[in-house]
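All protein chains of the complex are present and in place, except for one that has been dropped.
The block that comes next holds subunit A.
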Amino acid sequence: MSEQELQINPIVQDSVIHNTKTLTNLHSLTASLFGVSAGILGLESYYGFLYYIALSITTSLLFYVFKLAPGSLAEGRSVLDTGRYYKGALELWTSPIFNGLPGFILTWTLFYGLVRA
């Protein structure tokens, strides 16, 4: 986006921070629950991580469907375009995965240890 375009349609930093924070909180809470379920299921190594990545992307998808889609489709954007709320598509789909990972590993280890060992 050129500088002048940015000045015509300004981006408010506070809103960007608020959107990111909402998504991060949702993911860090759900990631811990995913860890609980992965531990109870007794998943090990790759299966656990794949399980986490799949569920995390599903969370993002649900977040898109219920929270972002109404506003962004009404604005005339195409499906799965997150430009109304987030700067890039990666901000919705991949960066929350890394935010929730430590919490996931913690609860995964805890419940794996409690159930299996």
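Here, a contact is a pair of C-beta atoms (placed from the backbone, for glycine too) under 8 Å apart; a residue touches a chain by one contact, two chains touch by 3 or more; residues count from 1.
In this section, contacts and distances are computed from a predicted model.
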Looking at what's absent rather than what's present, what does UniProt name the missing chain, "ER membrane protein complex subunit 3", "NADH-ubiquinone oxidoreductase chain 2", "Signal peptidase complex subunit 1" or "Phospholipid/glycerol acyltransferase domain-containing protein"? "ER membrane protein complex subunit 3"
Contacting the left-out chain: of A:A54, A:L90 or A:L114, that is A:L114
Out of A:N19, A:S32, A:S60 or A:T82, which is the one that touches the chain we can't see? A:S32
Write the list of subunit A residues that the hidden chain touches. 4, 7-8, 21, 24-25, 28-29, 31-32, 38-39, 43-46, 48-49, 100, 102-110, 112-114, 116-117
